[in-house]
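What follows is a set of notes on a single structure, which appears directly below.
For this view, one protein chain was removed and the others were kept in their places.
Right after this comes chain A.
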Amino acid sequence: MTAVQVRAPHAAPESTPPITGPRPSNPPRRKSMVMLLCIAPFLVLIFLFSYFPLFGWVYSLYDYKPALGLSGSEFVGLQWFQMLVSSPTQLAQIGQVLLNTLAISFLGIAASVLPLGFAVMLNEVKAPWFKNAVQTLTTLPNFISWVLVYVIAFSLFSSSGLVNDVLVDSGLVTAPLKFLDSDQHVWLSMAAWSVWKTLGWGAIIYLAAISGIDQSLYESARIDGAGRFQLMRYITVPQLMPTYIVLLLLSIANLLNNGMEQYYVFQNAFNKEHLQVLDLYVYNIGMTGNSLSLATAVGMLKSLVSVALLFAVNGIAKRVRGESIV
């Protein structure tokens, strides 16, 4: 460290290249070549992680057996696709799965105002220790895995869990209520669990945005006689809207990606019908049911629906704003 500091003043002038007038600029072709090379790693990554996996679709045309490899497995053409559409029960099952996926996603999107409201409210808390404590406590669940969340859910809500024990002991109910193994309000309870897990984390970005709001806006509003709730309504919330819209768009883009961990740990014979989302359905067929090729065929459905959604949104954007995304 010190050696560098000592040597630096002497070394600096020597290493500077002699200035011999204006440097000739690279020819444009060469410059764009360099630029292309600079983005090449990212292109490669995109290719590897977004396009290369599409090669996996060929598995849907085979009767894939892991022990034999793709080359040793039998080519079956469109057998799996025919199987998917051949029976009305099968189609109804896929319809139910898509309905579950969309319903839970839309509930999630509807719930995305909650972190916003939570951040606005939290911002009004004046005692720093309380504010910090609340923020820490609500952010923590985001870092717990879904498996542990289920452990918590189980110890609270199973038939011998805390809640049922209290209810039964206090004589409010005679038999334990079935919270986890019932088909009632599955979509709502799943959405509620994910709100519980992500509320504090989602609020962080809004809290950051709030601290970026120009204080002079508040001052002038106060001079105009605005009260606390008027400040929230006319200054804070409108200022947060751009952030909110961006996040909303991102969540719509993820409509079909509601993951599977949450549903995997919560699924049982009683709630499966309304809880099985697309990702979980593919997992259940492919991994649990050991039909990898059929699962690939079902998984392709996700891409098809995504493409359909993209074109739909694009069409709407074209009509409303006069410009399209793709």
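Everything that follows uses one rule, which is that contacts are C-beta pairs under 8 Å (C-beta built on N, C-alpha and C of every residue); 3 or more make two chains touch, one makes a residue touch a chain; residues count from 1.
As a convention for this text, contacts and distances are computed from a predicted model.
*Asks:* Since a chain is absent, check the UniProt entry for it and pick the matching name: "Multiple sugar transport system permease protein", "DRTGG domain-containing protein", "ABC transporter substrate-binding protein" or "NADH-quinone oxidoreductase subunit H".
*Replies:* So, among "Multiple sugar transport system permease protein", "DRTGG domain-containing protein", "ABC transporter substrate-binding protein" or "NADH-quinone oxidoreductase subunit H", the name matching the hidden chain's UniProt entry is "ABC transporter substrate-binding protein".
*Asks:* Taking the entire complex into account, which one of A:L54, A:L68 or A:A208 touches the absent chain?
*Replies:* With A:L54, A:L68 or A:A208 as choices, the missing chain is touched by A:L68.
*Asks:* Could you tell me which of A:F154, A:W187 or A:W201 touches the chain that is not displayed?
*Replies:* A:F154
*Asks:* Hey, which chain A residues sit against the chain that's not shown?
*Replies:* 34, 37-38, 40-41, 44-45, 48, 63, 65-69, 72, 76, 79-80, 83, 87-90, 92-93, 154, 158-160, 175-176, 178, 180-181, 268-270, 272-273, 284-285, 287-294
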